[in-house]
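Sharing a structure with you now.
Of the protein chains in this complex, one is absent; all others appear in place.
Right after this comes subunit A.
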Amino acid sequence: MAFTLYSLLQAALLCVNAIAVLHEERFLKNIGWGTDQGIGGFGEEPGIKSQLMNLIRSVRTVMRVPLIIINSITIVLLLLFG
């Protein structure tokens, strides 16, 4: 399994895209991962599930706009250079 840095970037882009397409209302609420369903008060211990939900929500919020730009650039580059 020989990796290049380019394949790492591609894999990272695909993973972030995968996180970004998880729809809040249609999907996450149905499996109980919506962001208004989790947090059980202000105790010290968030637990893995709420940490994961926080992570998904923050990734989606932060990376929405940059992902549009990066995806467009990647599509154009792949069309031009294969």
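The rule is simple: a residue touches a chain if its C-beta (ideal position, glycine included) is under 8 Å from a C-beta of that chain, and two chains touch if they have at least 3 such contacts; residues count from 1.
By our rule, contacts and distances are computed from a predicted model.
Undergrad: I notice the complex is incomplete. Of the names "MICOS complex subunit MIC13", "RNA-binding protein 48", "Protein YIF1" or "Deoxyribose-phosphate aldolase", which is the UniProt protein name for the chain that's not shown?
TA: Of the names offered in "MICOS complex subunit MIC13", "RNA-binding protein 48", "Protein YIF1" or "Deoxyribose-phosphate aldolase", the absent chain's UniProt record gives "Protein YIF1".
Undergrad: Taking the full complex into account, what residues of subunit A touch the chain not shown?
TA: Touching the chain left out of view, subunit A contributes residues 1-5, 7-8, 44-48, 51-52, 55.
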